[in-house]
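Handing you a structure now.
Every protein chain of the complex appears in place save one, which is left out.
Should a chain be cited, it is by its letter among A, B and C, assigned in written order, with residues numbered from 1 in that chain.
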């Protein structure tokens, strides 16, 4: 990956057809953009074309509005869905947590090391336990209790705060509540969850207990976008570790924490660098 | 692992209770056996004690019958299930195959390299395709056609041949027929299968297609003992490989072959070295 | 990776400069080539631009000579080194071996499974041991004895045979002789070796013994292009395996074989698909 400078990025999905790579790169070149990274993929099964193209803004002829205006006719012609991003603009992330601290610490330490290029104006929790972690990293921490009775109301409050902070990406860092379809609908492809199993194995609750009981020799963790179907959204990353008969459930939980941290952090890094495209309930990750 | 010499090996499973390690090692020592390897494990959840103990026969006071006679009272006292093995005695393996050659070649090359210490008097197939592979390695190859109509009869013929060759372990090296419960009952913990997924994900048919469709980022293969429940037997080994959106189904199949080879070969190696114990539908693998 | 069809491929290296991606893709588009795969990389440290671009020949306006003629002025302008390949044209591989069989079998089984798209008109050895492996796969096997006295003469004979068979790539599949600088100079970036260590650790002889003696916890194997400097050529692939105090030297050798097979096969696959570029004694592997 290149260092952060002010580049523009297009993410494009459209039906596969001849001439796409050349047409898009010509368009950018014509307006004096120097392409520094081009990654494209064709899914032949569904005849889908997916592309990430990044170019230098230094010397580029078009501002944001001009660029969108100029590109839209092309996009229409080729039935493209496209999004435009500027690498110098930082996303706003909200972290949602409960009581487990390992993913939260991991993300925040990476953030201080600039492994994650984003602003984090908010940590939201249904418990007060992790407030001092948030304080240490000087991030506002807000508690909204959630229980069966107040769930609808609580989600309303959560959504208000997220809107207020102009949150672009919600990261569920071992947040132990299931979000309602209504909540999820507000953030399509913009809520990342970490599930503590190697999906699709061990969907649902207590996956380490399930893994122990089945006697698997490898455990894993899966980061994915949240959709209405529990643990069924597009997978962004998976991470695995060997286990053996020596490992009791506590050991699986301990070894699994490292996989959760790794798979979640990678997903957040890729998303905030505009490297993930979804289609057909899958992801393309342009590393 | 130590080089092959003529050692004796006990595999022992019993309810956990004080004094087991000392009692067993004292027994061997008293009869002038020098213990060269002792590995034990306690499953605290089920209060199960499992042990593999290996000692030199050089100078040992008891022959096979005397050893069993002398040990049986102890075994009864502690409710042990035990089996006795001699490292110099080679198991008889039968390989069952269909048309895929990668696992067959892999096992046979390892066998010529003495990675697998066993005799292979028989390769059984429901197709003639792999005969020349068997010929090359100078192993008798027998075809028994299997179809829906003749399945019972075919299995009868297969079992007869296996008995005739005094087969100790049946290895399903991508054998594409499902064995009947009756067949399986003849070889408890003595039929090893390779399933081409990371179990329990993608049980049943076409697991690579399932994996592609789900968009996983890691694929795997699982070797396990065959039980009546399809793909549900005790897992011996699992092996995984990273995949990405670049990998079409053909690529998953290709990458998966390497995992199948690895996970199956390891299981056969461990079993033939008397390093696997099963209990509670799981395995303990004393590496 | 896409299935094999008749596509054209450019591999290009040149100093980094604005407009390269657009210029090259425009060139191909203008001549009615449909780009199906474009992968590029810029090494900012050395300001080097590297690209692999693949397009469909169906409908493409230029034959090989016309293409080279048309592209050469562009190449001159941008100081490009480029090579042109057609995916339907199979490379000629020669495998050179001594007595170890594992890499040879591995490559040949992959070849029969079409994991390696190439012709193999020749296996060259300094020993007769592996003739029956070659026979089994129906590949001509030639023995040229090599010793200190006849080395120059032997290499002359080897080179003649390689030329006669129009060999494009020489694969040293655990060939136990060191090639002279003169031999190597005949095949720049076209001799692939497998070294049985995780380079640059344990250069030279008996790397598994060195690894055992140092007490490492991970061993590896490295495939690389052969250059005059022993074990110092551009690394194509590395593969590793965990080891422990339980592993004696024999176990390292056994576990290492699997890494050697994997790292060598991957290198041969990438090279024969025109996915490897070298510069600055390193490789770019466009997977």
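Operating definition for what follows: a contact is a pair of C-beta atoms (placed from the backbone, for glycine too) under 8 Å apart; a residue touches a chain by one contact, two chains touch by 3 or more.
Quantities reported herein were computed from a predicted structural model and do not represent experimental measurements.
**Q** Return the single residue from A:85, A:102 or A:131 that touches the missing chain.
**A** Selected residue, touching the omitted chain: A:102.
**Q** Considering the whole complex, which of A:66, A:228 or A:287 touches the chain not shown?
**A** A:287
**Q** Touching residues of subunit C against the unshown chain: what are they?
**A** Listed in rising order, the touching residues are 41, 43-45, 50, 198-202, 214-218, 220, 234-238, 240, 244-246, 248-249, 280-285.
**Q** If you put the missing chain back, which residues of subunit A would it touch?
**A** Against the missing chain, subunit A presents residues 1-3, 101-102, 105-106, 109, 112-113, 115, 132, 136, 246-248, 250-251, 254, 257-258, 262, 287.
**Q** In the full complex, which residues of subunit B touch the absent chain?
**A** 2, 18-23, 25-26, 28-29, 34-40, 42, 44
The working rule: only the chains that are shown with their structure count from here on.
**Q** Measuring between Cα centroids, what's the chain most distant from subunit A?
**A** B
**Q** Averaged over CA atoms, how far is the centre of subunit A from the centre of subunit C? Could you give it in whole Å?
**A** Each chain reduced to its C-alpha mean, subunit A and subunit C end up 37 Å apart.
**Q** Could you tell me which residues belong to subunit B and also touch two or more other chains?
**A** 246, 248
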